[in-house]
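Note that this complex is displayed minus one protein chain, with the remaining chains in position.
Letters A and B name the chains as they come in the text, with residue numbers starting at 1 for each one.
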Amino acid sequence: MGSDYPPSLRCGLPGLILSLETAFILIFWFCFSNESGSTPKDLDIYPAFQDVNVVVILGFGFLLAFLKRYGFSSTGFYLLIAALGVQWAVLVEGFLFSSSAGKIKISLHSILKGSISVTAVLISAGALLGKANPIQLIWMAMVEVAAFSTSRWINVKFLKVEEHTSLMHVHIFGTYFGLAVSWWLYHSSLSERVEKERSNLISDLFSMLGALFVWMFWPSFNSVLIVDLMERRNAICNTYYAIAVSAVAAFALSSLSRRNGKIRMIHIHHAALAGGVALGFSAPIIPHPWIAMMLGLLASVVAVLGSHCLQTYLNLVLKIHDTCGVHYMFGLPGLLGAIVNVILFIIIKWASLSSLGYLALIEVGSFMLTTAIGLGTGFITGFILTFKLWKTLPASKYFDDQAYWEFPHLASRF
Amino acid sequence: MGSDYPPSLRCGLPGLILSLETAFILIFWFCFSNESGSTPKDLDIYPAFQDVNVVVILGFGFLLAFLKRYGFSSTGFYLLIAALGVQWAVLVEGFLFSSSAGKIKISLHSILKGSISVTAVLISAGALLGKANPIQLIWMAMVEVAAFSTSRWINVKFLKVEEHTSLMHVHIFGTYFGLAVSWWLYHSSLSERVEKERSNLISDLFSMLGALFVWMFWPSFNSVLIVDLMERRNAICNTYYAIAVSAVAAFALSSLSRRNGKIRMIHIHHAALAGGVALGFSAPIIPHPWIAMMLGLLASVVAVLGSHCLQTYLNLVLKIHDTCGVHYMFGLPGLLGAIVNVILFIIIKWASLSSLGYLALIEVGSFMLTTAIGLGTGFITGFILTFKLWKTLPASKYFDDQAYWEFPHLASRF
Partner (left out) sequence: MGSDYPPSLRCGLPGLILSLETAFILIFWFCFSNESGSTPKDLDIYPAFQDVNVVVILGFGFLLAFLKRYGFSSTGFYLLIAALGVQWAVLVEGFLFSSSAGKIKISLHSILKGSISVTAVLISAGALLGKANPIQLIWMAMVEVAAFSTSRWINVKFLKVEEHTSLMHVHIFGTYFGLAVSWWLYHSSLSERVEKERSNLISDLFSMLGALFVWMFWPSFNSVLIVDLMERRNAICNTYYAIAVSAVAAFALSSLSRRNGKIRMIHIHHAALAGGVALGFSAPIIPHPWIAMMLGLLASVVAVLGSHCLQTYLNLVLKIHDTCGVHYMFGLPGLLGAIVNVILFIIIKWASLSSLGYLALIEVGSFMLTTAIGLGTGFITGFILTFKLWKTLPASKYFDDQAYWEFPHLASRF
């Protein structure tokens, strides 16, 4: 049956990519230039920038390479949307946050912020893994980066949220944007897991490799934007303690969740990384290691419980299909971190601040606003992505590299 | 036959992990706090710290992922015992080495030293790979970290061994502790290699990946603790020369060791890394590159000869089963390095020191003491680990992920 063939991307994809790139180059031409001056202020963050780069480009791509027939797409399309998304994020951020006249100055910091912003897209793409084609992913990346930067701009300009905190909203934003899009791409055949939506031993090892890179460089991710050196050091140590506890707890919780006591690889990935997500906001201000460890433990519990209970019930009821479980890996731990951040803020500032209630309210408002913008824009984007125009895949071709890639064992390499 | 089923970990593992973590968090609560002050002294080692982190978390885990049916356990349980062991090492080191009253201050240096200390456990676990279950590994990690830190404390306090040198004892300590434990876990069926104790093409490639990460970041491992910048630079360069020579020599020696001249992957891993181990002690004080290269060559010879001869004869006689050959990869090169270090010490200080003989004796005593403590505590730990209480595996279930992990192709992922 012809209708079962996945639509060829040849007309859509190259045109879309090349016109976007042409537009980007033109905008960069007329509006952007490299920051100049006698001494660069941003070279000292280069090693930490590379850690973040590894997380974004290699870590997430391989983390999501667990589907046994979707390894090329996971690693390949993640490179595509990350590399494209960073350029777009630098553009959007440049226009939103630059105040001076003349050409907008960009530097290593711009690329770094772009890389962190684009994490939102990578998280959303995790929920859609195997269901969206590259054309849909590119459009989603465009809309989501713009929406996230706007949300961040509102947070920074009007709610006076700090730069670091506003970028750490990326986990929550990415998750709820992705879930909203995922609701539109739901298909009844997804309610029971198909054969292709499984992992095998080798794809799970590749996924472990990606997970370890994200895990190891979480301290860099949570600290690189912090200006105060003492706070940066604390952010590194606190994040380390939190992810150490969440990784250890993951084994206990995963074993508890099954009657036969066996451990699930996916739980380890979810829960080990959850600790780092939960620390995003408060890593620099947590005064004692035990608080970070406690938070890591809680994040691990939330991730495994979420993956165990909500996946089975909530997603079925809401008709959401979340391929790699971003809700439990990034969403819930992110919300937990945001709430703990507010509580910590109140405790630390209790004595010294008169307008405490007002400020705490703003903190709460900030992450709720971000969640709302994420859900809202995601909902609209998801609706648009269902149009036939984007050459949507039939559900029978989900989770399969063969729809997009020429297979090496079927073809010569050149 | 019911007795052939591996005992479920469900009762033991979660309880053990969660009580340990609770205890850790409580101890951190009452006794530890983040180092404070105006400027952090330890942020400049962060890039090298991350290199060590990659070696410890990813490098060793994947290096030992060579068993074809044990990849999940190698990478997963290494993450578990590394993350747990670092917390415990920070605790133990804090109590042993802190002198000031009040809460013990910890910083990035504490985590770094913890990461290096925990290498002892990872090396020991290499000897037990596939034979010990996670409960046994956790108990071993607890005892071994405490024993290593105590041994280090004796070295630093009484024998006035330097911080860097005392931590580089980790290879020797880990090896002999692991071999002693391994003696107790010996089973007659291990004398001939079973099918499951083999590698396949893919597991060997993953192992190569881990080996390369350890190899590449050895210079960081051997230099990060050195305070003097000139010595740190020399340690980096000397380690690089040594591992370059040992990696190259590995190919020659491996080819020589077989009648048909074919190369064995395992020899390459053993011998390439041996150079870095041998340089551990003397990397900063070696005055000329050729000495480092010579030492790298010797280490490579020791590793391949060891792997070829001792494995076949000594281990059979002693009834020791050393799954990944830590004796040749870490033990013998470590001893070689310690001896060369004493010789170098005597040569360099020949003219300038009156009490040379006494000091050289202390250097010798230092590593022999460490070896003895390792063997002794390992022997006791091994005996304890044979108790049925720890749900020991039957030998027929050795080297098999299926005893612990829910397999992805047999289950849905959530």
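Note that a contact is a pair of C-beta atoms (placed from the backbone, for glycine too) under 8 Å apart; a residue touches a chain by one contact, two chains touch by 3 or more.
Keep in mind it's a predicted model, so treat the numbers as computed, not measured.
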Consider the whole complex, including the chain that is not shown, and state which of B:N234, B:S282 or B:S366 touches that chain.
B:N234
Would you mind spotting which of B:T39, B:S100 or B:N260 touches the chain that isn't drawn?
B:N260
Per the touch definition above, residue among A:L63, A:L80 or A:L297 touching the missing chain:
A:L80
Please pick, from A:A65, A:V92, A:M208 or A:V326, the residue that touches the omitted chain in the full complex.
A:A65
Can you name the residues of chain B that touch the chain not displayed here?
47-48, 51, 66, 68, 193, 197-205, 208-209, 212-213, 215-217, 220, 229-230, 232-234, 236-238, 240-241, 243-245, 247-249, 251-253, 255-256, 258-266, 268, 272, 287-290, 293-294, 297, 307-308, 311-312, 325
Can you list, in ascending order, the chain A residues touching the missing chain?
8-11, 13-18, 20-21, 24-26, 28-29, 32-34, 36-40, 42-43, 46-47, 50, 53-54, 57-58, 61-62, 65, 71-72, 75-76, 79-80, 83-84, 86-87, 106-108, 111, 134, 202, 206, 209, 401, 404-409, 411-414
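Here, only the chains that are shown with their structure count from here on.
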What is the distance in Å between the mean C-alpha positions of chain A and chain B?
34
